[in-house]
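Could you have a look at this structure, given as structure tokens, before my questions?
Here's a slice of the assembly, chains where they normally sit.
Per-chain numbering from 1; labels A, B, C and D assigned in written order.
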Amino acid sequence: MDPRKLRLGFIAATAALALAFLLPLAPQSPPLSAHPIVWPIVGAAGILFLLAARLSDQRATLPGLAGATLAAAASLVLLDDAAVAGAARAGFWMIVMACWLSAALGVVNLAGTHQVRGKLQRALDLLVPLLFGLTVFYLWEVAVRGFGVPPVLLPSPSAAATRFIHSLPTLGADFVQTFVRGVLAGYFIGCGAGLLVAILAHRYAFLGRGLLPLGNFFSALPLVGVAPIMVMWFGFDWPSKAAVVVLVTFFPMLVNAIAGLNAAGHIERDLMRSYGATHSQALTKLYLPAALPFIFNALKINATLALIGAIVAEFFGTPTQGIGFRISTEAGRMAIDMVWAEIALAALAGMAFYGFVTLAERATTFWHPSYRT
Amino acid sequence: MTSSSLALLLRPARTLRDHPLVARYAPVLTMVLALVAIWYVAAVAMNWSLVRDGFEREETPYAMSDVLAGTMDAERPLLPAPHQIASAFLDSVFGYPPLAPRSLVYHSLVTLSATLLGFLLGALFGIVLALLIVHSRVLERSLLPWIICSQMVPVLALAPIFIVVLGALGLHGLLPKSIISAYLCFFPVAIGMVKGFISPDPLQLELMRTWSATPRQVLWKLRWPASVPYLFASLKVAVTISLIGAIVAELPTGAEAGIGARLLSGSYYGQTVQLWSALVAAAVLSSALIALIGLIERETGRRMGAH
Amino acid sequence: MPKPSLSIPDEPIADHAPRRLVVDAQSISLTFDTADGRVEALSDVNLQVAEGEFVSFIGPSGCGKTTMLRVIADLQQPSSGTLMVNGMSAEGARLARSYGYVFQAPALFPWRTIEKNLKLPLEIMGYSEIEQQQRVERYLSMVNLTGFERKFPWQLSGGMQQRVSIARALSFDPALLLMDEPFGALDEIVRDHLNEQLLQLWKSTGKTVLFVTHSIPEAVFLSTRIVVMSPRPGRIIDVIDCDFPAERSLEIRETPEFLKVAQRVRNGLRAGHSYDE
Amino acid sequence: AETVTIQLKWVAQAQFAGYFVARDKGFYKEAGLDVTIKPGGPDVAPPQVIAGGGADVTVDWMPSALASREKGVPLVNISQTFKKSGLELTCRADTGIKKPADLKGKTLGVWYGGNEYPFLSWMSKLGFKTDSSPGGVKVIKQGFNVDPILQKQADCVSTMTYNEYWQVIDGGYKPSQLVVFKYEDEGVATLEDGLYVLEKNLKDPAFVAKMAKFVKASMKGWEYAKAHPDEAVKIILAADSTGAKTEKDQKRMMGEIGKLLGDADGKLDVKDFDRTVATLMSGGSDPVITKKPEGAYSFAIYEAMKK
């Protein structure tokens, strides 16, 4: 990153900390200098920012992030003070801003690091989004607690995390019910069916012309309307959720797979023709490999849709288990921290699922221009 | 009718079978007929025990044919017969003035407006996001995982709170619904377009490099046209998702009007056939939207020399 | 400029008579319908090729050589005319896997290594694993690419890719070879080497070869007959027999007979051009 | 005029006739109020809306209100519209269920989302486990209709006297073929529709005065609706934007709602409140409220009304 911008940024962060000493923290709170533990932490953060500003190159990342951590700690300690929580004023927000600014600079600086290779690069690839996420969660936490947002609207991430840890058995059972049973089964059937129909449509023009509009038609059925019908047909347990997932994943796969099957080049098709290759040979050796980038596109989109689909379907009738069941009931009892714990569970499961698909994509479509370097 | 199908009509054909219009619509017709036939059989099979139980509860003597007839016009069937749906659909589309609350046209329009706005917002946002991701390594690394994460959050769970917050900000009516719909549909566009934007042939990218084209020129003259196949595949997926999103979003906004409201009240008041015709309306709507995108795709392809 | 579009060589064809016709094209025409008008790529082309012949096509860029090969390979349907390949329809011949085709561009599959690219037709035609491996080795070494088995196409230079595509077409040993400028991207030494290899192969196996080239010496050196074409509409304007002894070496390129034939080809070629130089 | 926004707990229907009638008949206008009625739905949580500033006053059930009170949104009951609970468990007679003890081992449809507490405390009173373990009952989360009983997926379903019960009847069952357990009769009834506001607003005399006018005008609306049910239904139907409500449904609902309404002034009976709290605190392993709520109701509005 441009060293001048970097320096300017860290100086701004230091200035914000200085302002925190001058401006009021909260209406009923003494100034920052009167908080025995907090002000030295803030001071230390300021010194680290100055150091980072002096270095203003790759090396600035470390003091910058360390300073950000200190500033974050200071602001969180302040929030434990009842006088500050819910009534924070400019002085407090200055600390938050300094933290955010230095964290952002640190992340940008880190992400711009090119020189490293191999394992270190992998670690960086993980670290950057992690730091980014931490910053977001930090901002969320201080915003909720600093402004005193009612917990029934939005809990603080720490509350949701606490709830998460205390409800692990429930979350585990919900995960099995929704993800392992409903999502996975539906995902495989839905994606498989989409691919199959795409292949048929590609192979037989007649079927293609006839099936495509019908495929469009059925996949356009809205989730909220279909879910109750599926419950009616397939019962309250996971098969009805899987059926909904089949419906939502079918179409993205169909559309993408057809686009993919048409992506094979013309000379390559001619080559297969010149070999008098059978359709199944052309399919496995040319059309499917050429379609892989598109198919993975659909697999990724479907990974998210399947999860949402299964969860939403659980709003319309379930046994007393599942992520969607829990979210809807806990929302009704205003246990929003539990709702967010379930959301976090869904997000974690979904991310892992997505990550898995991405790995598979990288392993099988390495040859695509988008991966070649 | 499009100009191309008009041209098809005018071109003489050797036999009826070879007529381009026949070639185009015969398959659809065949499939639809096959589907309807299967549907009838399924309707009989699925509604059978329901209707029989009904007769038994009434304690009236009944014959097989009575049950058979019953499966064709049950009031709360497991699967309504196609003609039931068709007549309910036609009735609710044409039976009332188009803007009456009982008319499906009215509800479809309500949903359509939220869908279109949501689709527009979502597609734009998705494309912009893809652009940012393709052009900035920082954003790619830090944003992408969280964008994916955002899609794992079930909207239906957050929609109510979301509506409340937007309401507190003074946003009512169309916009909150559209934003929920956009939230759902931007993702396929973003993912598809990231792929599309990085799909150009390396040789073509290098050519642009030799001319030291600016990133913007590379975008408009190479990445954008090269991503067109990905764009249309994404848009088709996005538009159906956007419709589904708009319908989902109608529930936490009080379900006052729109296809979602119709679905809810159909279910709530046990009007099964009504519910099905609302479903059909949704499917018709999104088929039409997909067809429209397909039309634009073909026209774009023609201009871009597709063969 | 020779006026009549000839389909039969000037010389008597008695010596060809007993041999089976591999390609028999009767007044083939092909017109492309494009958005801004029609392009007559082939116009009334007549061509008979007997088994074991080596026929080169030469002509200005865009005259229809590739199109002609594609028609024979049943990759494109002529607008009119009749065509028999190996006594069958072109489609029948294709389905019977009667020919190997080297395209003008390498057309390698990016997801397959060089080795796997070579194996592609062999897999399709159901060769055993061992047989596949043997052939890959044999033909890779023939085009001098041993050691590149595990590379991917984009890791090879243009000429190397083209050689892979040549090896691929030879690998399943088709009786009819359709080659569209196979040696265009190769340097003189490799080209000479491959010319000799091809000649060797042709002589020893009695294959029939249809060969598009832009190099007049190459055409004269390799062929039993040279077909000269002219563009818009694509027509055959000259057919030249050149029966050099079977045991020829590269040196014959300096002989007067050779140069005479080459000059005739050059004249035909020039006639087909619109340059007024 | 002063503005008041009221958030309903459920979709606009005869259950909320009083407010619609008061608005339509100009009772609110007479009181100098400009009232906006926001319909609810399956995903609308009134406490969230009011906490987010989306409404001044909301119609809610007491379990939900007390739960949010414990979770930090101090809702206060200012008026109890419904004296009696309309919640019941409706079973098919052919399942052999005659008395509550027969429920053992049966599959029961229950509404969740805050509506499950009366059920849970009833079951704990009966000594039945609700986690599908042997010796208990099998609970399924029921959607917003009675399909599970019609499709025989459940032996009993939750119904309201004013709507779902009649859906079962419409589904082909005769009252004699059904066994109904009213929560009111089982001694586990909790208070249903009442009016709730945020506690901090009650410190503001202007707000109290406004609410006094509102409650008074609303009660006048309820009186009118009770006296003129047909006209009330007409008003509801005219206000219906979903086009799904039928006169038959709403008339029936109006009749049943009339039976639930209490005295003309709708003042909370502290005995009822205590019984509700007792029910909720006995709600099995996971009680909805853990301590006796203080200040969860207020008669301040009534005092202001007298002035």
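Just so it is clear, a residue touches a chain if its C-beta (ideal position, glycine included) is under 8 Å from a C-beta of that chain, and two chains touch if they have at least 3 such contacts.
Being a predicted model, the structure only gives us computed values, none of them experimental.
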Message = Taking the displayed chains as one copy per kind, can you state the stoichiometry of the whole complex in terms of these labels?
response = A x1, B x1, C x2, D x1
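Everything that follows uses one rule, which is that only the chains that are shown with their structure count from here on.
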Task = State the smallest step count from chain A to chain C, taking one step as a move to a touching chain.
result = 1
Ask   = If you average the Cα atoms per chain, which one ends up farthest from chain D?
value = C
Remark   = The pair out of A-D and A-B sharing more C-beta contacts is A-B
Ask   = Quick one: chain A and chain B, Cα centre-to-centre, how many Å?
value = 25
Message = Need the CA-centroid distance for the pair chain B / chain D, whole Å please.
response = 36
Message = Roughly how far is chain B from chain C, centre to centre by C-alpha average, rounded to an integer in Å?
response = 51
Contacts with two or more other chains, residues of chain A listed in rising order = 153, 228, 232, 315, 328, 331, 336, 368, 372
Request  = Give the residues of chain C that touch two or more other chains, as numbers and ranges in rising order.
outcome  = 154
Query = For the complex, which residues does chain C have touching chain A?
reply = 70, 73-75, 94-97, 99-101, 103, 105, 107, 109-111, 120-121, 123-125, 152, 154
Key: chain D-facing residues of chain B, complex   = 50, 53-54, 57-58, 75-76, 78, 96, 100-103, 106-107, 156, 159-161, 164-165, 167-168, 251-257, 261-262, 264-271, 274
Ask   = So in the complex, which bits of chain A are touching chain D?
value = 150-153, 228, 231-232, 235-236, 314-320, 325, 328-329, 331-336
